[in-house]
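With one protein chain held back, the other chains of the complex are shown just where they sit.
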Amino acid sequence: MADEVIYRSDHVLEYPFVRSVGPVIGAFLTGLRDGRVVGTRGSGGRVIVPPTEYDPETGEETSGVVEVGPEGTVTSWSWVPRPRPKHPLQTPFAWVLVRFDGADTSFLHVLPAAGPDEVSTGMRVRPEFAPEDERVGHVKDISHFVATGGAS
Amino acid sequence: MSQYPALTSGRRPVGVVSFAQYDNVRREDARNEVEMLMPVVTEVFGNIGITKDDVGFICSGSTDYLIGGPFSFVAALDAVGVWPPRAESHVEMDGAWALYEAWVLLQEGEIDAALVYCFGRSSMGDLSEIMAVQLDPYYLAPLWPDPTSLAALQAQALIDAGKATEADFAAVASRSRRSALDNPKAQVAYDRSAEELLAEDYEVAPLRRHALPPLTDGCAAVVLAAGDKAYEWCERPAFITGIDHRIETHSVGARDLTVSPSTRTAGEKAGVGTKKVDVAELHAPYAHQELILAEALGLGDGVSVNPSGGALAANPMMSAGLIRIGESARRIWSGQADRAVAHATSGPCLQQNLVCVLEGV
Partner (left out) sequence: MSEREPVTMMDAATRLDYEFTAGVAMSKNLHGYEQGKFIGQRCPKCKKVYVPSRGSCPTDGLPTDEIVELPNTGTVTTYCVVNVPFAGQSIEIPYICGQILLDGANLSFMGLLQEIPIDEVRMGLRVEAVWVPPEELGPTLASVKYFRPNGEPDADYETYKEYL
């Protein structure tokens, strides 16, 4: 049909949520704000970082606050040559799963890397915190991870 | 007396008797969801000469986040026409899980047939961002990791464990896209060697473009029928002899990403390994995931894996899993296969998995 017109319009969904974090996640976020990394103890005493209210494998309630790291080891990674607009870094970087020293699970964050050769599993890393007056109790209180130069 | 296969799950034989899917496209520019679904629903009924009055239950799978319209799944019912009032349900999951719910209801014996449909358009928003919203809201979502970035962590873990190489990923992609040449509904099909594919740049290392699924707008529908009704509508129904689904923690850092224990358990519960498997349609959106799934299901060398091209050929969100069941059923109807395994996945890095064993008599 000659006058076939299909109309489109921009459509934005915004969720202006503020979440209550509870004591377990709250302890972790409080730790980040204060420049420390903490986890909690799950089944069989294994240390879960980032902490959840339950052991992700057994579902049992976790307990206590355990300080870990701040250094850790990369357990897997992926490298992003072209960051997307909402990614935490806007220059090429790697997603890294980091097992903090003393932890039994891994934490996802970012590590600046110009190429995939700059990141490897087993690589030793530490968090680079945002300036103290900018930290609010958020996962982005860690600005990114950097290599310590060591290997595990 | 009609013949039925032995059942591992349930007590009532329920068969897949009809299947239809939309032309999988990168972007459906004109039609809305209802306009996309209508021809598919018409076809799935028309294939076997029935109408909506012949099914006692309707179950659908979709997610409103894809189009940003709350309760869009309710509006989608206009494609079926639910007057007089119908028994209906919806899951915010791939249509394979809607099929599971319909199968459970059919086990109760009050109804003999059900319509299952699903739809998803990836083109209206930014799928990478939309999928990030499903993640843990405290630790993951604020970083906006996209599905490809997370899948690449899994692929790297496979490489580090010595279980696969980038060449293995390329081999899966090469074979899948070549198989897709025979699939008229495929969105991406080509004949290119693994070697050639390995020359592509990284999308997110270690995954290159070929290891990623296409972005797809599409929808699909299946009719399930129980007992004699299945034979009334289909010469050789694809009976569901086993079906099960399992989930793991959403926390990717707490999982061994190189294995899929949920798929393994679901496969065992569905009886995958009890008899020879002819065909397996695995919902592996990323090439390396096929390797993990095949291992978890114990699929040997004699199994034809993803003859349709799988999710690498077309990956309509919320439908690609049900399409695996439909593609498996088709091969049983035609006699190409006697026993097929269909799989569907959901969540990051194969978090949740459904396994459905289909058999013809």
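Each chain carries a letter (A and B) given by its place in the written order, and its residues are counted from 1.
Methods note: contacts are C-beta pairs under 8 Å (C-beta built on N, C-alpha and C of every residue); 3 or more make two chains touch, one makes a residue touch a chain.
These numbers were taken from a predicted model, which means no experiment stands behind them.
Asker: Shown chains touched by the missing chain?
Answerer: A, B
Asker: Please pick, from A:R33, A:R46, A:R84 or A:R124, the residue that touches the omitted chain in the full complex.
Answerer: A:R33
Asker: Even though one chain is hidden, which residues of chain B still touch it in the full complex?
Answerer: 29-35, 38, 41, 52, 65, 67-69, 75, 77-83, 124-126, 129-130, 133, 137-138, 141-142
Asker: Could I get the residues of chain A that touch the absent chain, sorted low to high?
Answerer: 3-21, 26-27, 29-30, 33-34, 136-138
Keep in mind that, in the parts below, only the chains that are shown with their structure count from here on.
Asker: Quick one: chain A and chain B, Cα centre-to-centre, how many Å?
Answerer: Result: the chain centres lie 30 Å from each other.
Asker: Under the stated contact criterion, what part of chain B meets chain A in this complex?
Answerer: The contact residues of chain B facing chain A are 29-30, 68, 124, 128-129, 132, 137-140, 142-146, 149-150, 152-157, 160, 201-202, 204-207, 249, 251-255, 257.
Asker: Give the list of chain A residues in touch with chain B in this complex.
Answerer: Going by the criterion above, the answer is residues 6, 11, 13, 19, 21, 25, 29, 48, 50, 52, 56-57, 75-81, 84, 86-88, 95, 97, 105-110, 116, 121, 138-140.
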